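One protein chain is absent from this view; the other protein chains keep their places.
Moving on to chain A:
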Amino acid sequence: MSELIASNPAESTATDGSTGITGASILLDHVTKRFPGQARPAVDGLTMEIPAGKIVMFVGPSGCGKTTTLKMINRLIEPTEGRIVVDGEDVTEMNGDALRRGIGYVIQAGGLFPHMTVATNIGIVPKMLGWDKARIAARVDELLELVSLDPALYRDRYPKELSGGQQQRVGVARALAADPPILLMDEPFGAVDPITRLRLQDELINIQEELQKTIVCVTHDFDEAVKLGDWIAIFNEGAQLEQYDTPERILGDPANEFVENFIGSGAGLKQLTLTRVADVALSDAITGRPGERAADVLARIVEAGHGHAVIVDERHRPIQWLSRRKLGRLEVVSQVPDPKLPVVGIRSTLNDALDTMLVSSAGAALVTGRRDMFKGVIDVKTVMDAITRSQSAAVLESDQAPVGLNTGLFQAQAAAAEAAPGESAPGEAAPGESASSTADARAAQ
C-alpha cells in the first residue's frame, strides 16, 4: 500500500508514460452549487484535487452533496461558482456533451438502454465519436473480454437478458468504450447482491491495475471505500470535507468525531482488509511426513520449542496439524487429511485469515501458496502486530495527500481565529497551490 502513496504526487500529469497511468488529474477549484429554492448550498466552496491514475472514493451520509460533487465533474450538474480543471485544462466553459463523451460514467445497475443490445450499448460513445463499424465491433469484443463476459455469448443480448452483475459489468464496459482518462461511478455496486458485489469490486481493482484510470466513485458503504480507494474523501452536509486521506490514515487517525462515527466500530478490523497475508511475516513450522514415527517428529518440535508440527504430503500440501499431546499418543503419523484444517491462501486478506483462526480455535492458521503448497503459519499475534504497525505508519504518511478543503469553512475559521486576539491566526493556505499546503490546512483545522 505504501508504494501506492509514494508513487504519484498530486500534481503529476496523465501523460506520465513511465508509470503507465492513463488517467487525468482533476481539480475542483472553489466549487459551489446552489439549487434554486434551497437556503444552504449543496456544495459549499469545495476545493479538491483528484490525482491522476488513482481511485478516489466519496463517502458520506445521504444528502451530503457527494453525488452532486461527482456530477459537477462531468457537468451533469453545472456548478454555480468555481472552476473544474481536468488535466490542467479548464473545462467549466466547454461544451458539456463533448466533455461528457470524454469521461466514463457508470451509475447503479449500469443504466443500460433496454432497447439496445449489449454491443450497441457499449458502442454508443465510439459511434458518437465517429469511429467506423469495424473498429467499434473490435472494441466491443475487447471490452467484453475485459469485464469477463464472453463476447460471442453476450454481444447480441439485451440488458433484460442479463443478471444484475452482468448488467453492471456491461455498464463499466460502456463507460470505458472510448478509453476515457476519467471514470465517474455513482454507487456502481449498490444494486447487486453482496457476493456479486465483492466479485465486481475485485474485478474493478484488477481492471484498474491494468488501465490506471482516474476513478471517482461515490458510495455509502465505508467498507467498499476502504477496499477500493487509494484516497477516501469523507463528506459532511454541504459537501464539507471532513477528511481526505488514505484508507490507512482515516482508519488509524480519524480527523474528528464525525469521521470516527462514520467509520463505526471496528476500525482495527477494517484495517485488516487493507493487508494481505503475503505482506506480513509468517512463522516457520516443523514439518513431518506421513509414515514417520511420531516420536521423531515430537523430538524435533521439542527441540525447536514449537507446540505443533505440520504434516505435509508428497506435494508439500498440509494435511494435518498435530500438537505435542497428539504426537505423544501416536505411534506412526497417518496420511489421512484433516478436513477441519485451518488453511488460508497467501493472497487472502488478514481479515479472512483472522476469521479462519477464530473458527479453528487454534489461534493460528496454515498459509498455503501456489498449488496449495505449505508456506508457513500465521497467528493472532502477527495480525495484531500488523494492525499496530499500519496504525503507526498511518500517522507518519501525511506529506503527499492531495489538497482538499472547503474555503467557506476555512475562511470562517480564519475569521474566528482573527477575532480572538492572542491566538495565532492560521495563515490562509491558497487552495490548489501545492500538495504541501495540505499539512498547513490540516493543522489549521
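To be clear about the criterion, a contact is a pair of C-beta atoms (placed from the backbone, for glycine too) under 8 Å apart; a residue touches a chain by one contact, two chains touch by 3 or more; residues count from 1.
As a working rule, contacts and distances are computed from a predicted model.
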Per UniProt, the name of the complex member that is left out, chosen from "NADH-quinone oxidoreductase subunit C", "ABC transporter permease", "Cytochrome bc1 complex cytochrome c subunit" or "Glycerol operon regulatory protein": "ABC transporter permease"
Hidden partner chain, touching residue among A:Gly23, A:Pro159 or A:Pro318: A:Pro159
Residue of A:Met128, A:Leu153, A:Ala295 or A:Met384 in touch with the missing chain, whole complex considered: A:Met128
Touch with the omitted chain, as defined above, among A:Tyr105, A:Phe222 or A:Tyr244: A:Tyr105
Contact footprint on chain A, counting only the chain that is left out: 74, 76, 97-105, 107-117, 124-125, 128, 158-161, 171, 174-175, 184
